[in-house]
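This is the structure I have questions about; it appears just below.
Left out: one protein chain. Kept in place: all the others.
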Amino acid sequence: MSGREYTLRELMTVVAARQMEDNKAVAVGTGLPLAAAMLAQKTHAPNLLIVFEAGGVAPQLPTLPISVGDSRTIHKALMCTTLIDIMDMMRRGYIDYAFLGGAQIDKYGNLNSTMIGDNYEQPKVRFPGSGGANDFGSLAWETMIIMDRHGPRRFVENVDFITTPGYLDGPGSREGWGLSPGTGPSRVVTDLCLFDFHPETKIMRLKALHPGITEEDVKKATGFEIEVASSIETNTPPTAEDLRILHEVIDPTGRIFPKK
Amino acid sequence: MSGREYTLRELMTVVAARQMEDNKAVAVGTGLPLAAAMLAQKTHAPNLLIVFEAGGVAPQLPTLPISVGDSRTIHKALMCTTLIDIMDMMRRGYIDYAFLGGAQIDKYGNLNSTMIGDNYEQPKVRFPGSGGANDFGSLAWETMIIMDRHGPRRFVENVDFITTPGYLDGPGSREGWGLSPGTGPSRVVTDLCLFDFHPETKIMRLKALHPGITEEDVKKATGFEIEVASSIETNTPPTAEDLRILHEVIDPTGRIFPKK
Amino acid sequence: MEMKILEEGTGEIFCKNTPITMREYARGKTRALIDKRMPLQEAVKKFINDGDYLAIGGFGHIRIPMATIYEIVRQKKKNLSVAGHTAVQDIDVLMAGGCVSNVDIAYVVGFELRGLSGVQRRLFESGQVKKTDYTNGAMSYRLRAGAQGVPFIPVKVMLGTDTMRKSPGKVFECPFTGEKVLLLPALNPDVLIMHAHRADIYGNCQIDGHIVKDDIQARASKRIIVTCEEIVDTEILRADPGKTIVPFFMVDAVIEQPWGSHPGNMPYKYYFDHEFTENYLAKGRDKDPGAIQKWMDEWIYSLDDFNAYVTKLGASRLYKLRDDEFLRPPMGGKQS
Partner (left out) sequence: MEMKILEEGTGEIFCKNTPITMREYARGKTRALIDKRMPLQEAVKKFINDGDYLAIGGFGHIRIPMATIYEIVRQKKKNLSVAGHTAVQDIDVLMAGGCVSNVDIAYVVGFELRGLSGVQRRLFESGQVKKTDYTNGAMSYRLRAGAQGVPFIPVKVMLGTDTMRKSPGKVFECPFTGEKVLLLPALNPDVLIMHAHRADIYGNCQIDGHIVKDDIQARASKRIIVTCEEIVDTEILRADPGKTIVPFFMVDAVIEQPWGSHPGNMPYKYYFDHEFTENYLAKGRDKDPGAIQKWMDEWIYSLDDFNAYVTKLGASRLYKLRDDEFLRPPMGGKQS
């Protein structure tokens, strides 16, 4: 192994978890974002409200669900409702964070999860499409993004298809299209670093590096010019307690965090 | 008494009941229309589906409800839902009959249940307003109307306020405003007679007289020129069985059909 | 592509909230599971302001939040705008208490089979209380838009009538089909008062029987005061999450208030207090406006709270309403 006591997936999850404040609400899918939300709940944010697009609200998650609609997502929930009720709720301003991923991202945080190629009718690769991603990215207050395999083919100057709005063409662009003021991407967690977005230019800004990663590593892996914070932090590795919770409580079967 | 074996209210209810076919759906309020629907169910139309604006669908009504939303309207119902779900259902074409009344009606079956007078801000009498009446009259396939106290102050050339659409300004007018083709008032049951509407002119047409009432009586009591069917029928009085059902099954406490 | 508004009504829009202000407000509410129990007096004081736009749960005299209505009157709230989306005894008491300035009317003034209200006739016919006319469907559609967070909704009612002309509706042709529809503005009330069958201390609510409109108006409203027949352990709600009709984070205050809908009908709990309502109505119809004020003194102003009202009603009277609800003869026979 790398000599680290943790994997990059674990680190990404822990960094993502730390971005969420207590007493806020997050809409998540499955996988790392959900593991991050669960970890936040079990550490610094016990009152983090978790909702699922398929209708589960505030479940007592026994294990990581396989699907955003599976039985686990409504286990002893406080409400089981409809997809449209969740979307409406998000539109009305009750959801602070949405957690998304994608195949490509650009400097304004626009996400592509629809296709690779330049021919919509016959794409090189057809991905699932928006699902709820565009809804989440349009409606939640903050969009948080997790992207692994940070490299120039995923962090691109122009995505092949804007599935989900980041800041679109830059400052003022979301508002110009009728998206609500005060919304947009706020964080991007990758396997190299943590970005936020520059408050003026709305361009992705290097905020913190993972241990052992340099600013140069990030710049090389990114296909557009990034902003850089005046002082770059270093992400604190997962604590032993973080790892214990991930392995023993959240994912005891090792589905997404394989045991060493 | 009048020498009749039945009251006019009973007769109106029975005549109204007979207008409803089996295997159809009716949206009703309380009072005579509901008694008519219940009577139809218990005589010729056992599969008449009754729905209430407040959300009750196909209840097993133990007695006449006081309110269109009270507990009786959901008693052993097949569905308890929302007001908007009932309206949507009606708009989608599932409700064949709506049963309405009002303070005034004109020759096109436009109904006023909002106000008397010509000053909206300070009316002579303020009535409840539409409630669900305009919704019912706009959305159901057929609007059936019950009006007691048939006289020239209630059957008027122009109503003081069109609360609920009949044929509005005459043929084509409903469609011109975007109301669905094939809809509109189909029957008016009064304490003198039964009207339908002339298929071409859309004007109220005398179809059948109550026993002992003449065409002249109806014309005198009506403040506009009516159409008259080529052959006027006479309404059959309530049967003994009709009366038994009304008194013993539907309204055993005599709330709307006082016992003699 | 050019589109036309073909006709428009002249009705005033009383509620000034928009999906944007709703959204900003919701952002500030906590998502934490905190105990929201408080005395009803405190809830009304804290969450209902003079001039607010008020939505009322239930349906006229079914599952109406009367305990809260009485408290609003007791605190002499002023200049409320009210959603008269089948509003019967609830709005009548508020209007008798002088709390109301504007009403969006779908159904008011009437007590269904019981006839018209003297109180409301006086206030509406004199023009003292302002109004805009709608339909029950229209008011629900406005709430649906408010719940969805969009500024308007197309509907197929009111078209061609004076009800439309006295509303703020706008006739518009669908850009997909050319079909004519009426556009109505969204409605986002400042505050909803509702009475539920049960809730937990955080505000998760269950309602038995028909929901009528409480799902959408809870979602459309900025603040919610919930009274309920009983407060239950959260585990009871977690055992059947499909039955939660309003989730906790939309709710601001929870008050256990048994009989809280009296004299209304609480499905599966108690039937109407018909005699009480008839007596109230008669006072409101009295030519002497003092008659209803005397009633208000007796049943509201002179009582400290709703518990005093329940005590004044007395157990026998209340238990009879329970018997009526279940269509059963009273225990022991002929008491009526």
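Note that the chains are named A, B and C in the order they appear, and that numbering of residues resets to 1 at the start of each chain.
Convention: a contact is a pair of C-beta atoms (placed from the backbone, for glycine too) under 8 Å apart; a residue touches a chain by one contact, two chains touch by 3 or more.
Owing to the predicted nature of the structure, the values given are computational and were not obtained by experimental measurement.
For the omitted chain, the shown partners it touches in the full complex are A, B, C.
Check A:24, A:174 or A:187 against the missing chain and you find that the one touching it is A:174.
Touching the chain that is not shown, out of C:174, C:308 or C:327: C:174 (per the contact rule at the top). Check A:12, A:25, A:78 or A:133 against the missing chain and you find that the one touching it is A:133. Listed by residue number, the positions of chain C touching the unshown chain are 1-5, 8, 13, 18-20, 141, 148-156, 168, 170, 172, 174-177, 179, 181, 183, 185, 207-211, 241-243. Where chain B meets the omitted chain, the residues involved are 22-25, 47-49, 56-60, 74, 76-81, 85, 88-89, 91-94, 96, 141, 180-181. In the full complex, chain A touches the hidden chain at residues 29-31, 53-56, 62-63, 66-71, 73-74, 80-84, 87, 91, 110, 114, 120-135, 138-139, 161-165, 168, 173-174, 176-180, 255-256.
Please note the rule applied: only the chains that are shown with their structure count from here on.
Taken as a contact graph, with one node per protein chain and an edge wherever two chains touch, the assembly forms an open path, each chain linked only to its neighbours along a line. Compare each chain's C-alpha centroid with the centroid of every protein C-alpha atom shown, and the nearest one belongs to C.
Centres computed as Cα averages put chain B at a distance of 28 Å from chain C. Inter-chain spacing, taken between the CA centroids of chain A and chain C, is 40 Å.
Counting partner chains per residue, chain C shows two or more touched chains at no residue at all.
Annotation for chain B: no residues touch 2 or more other chains.
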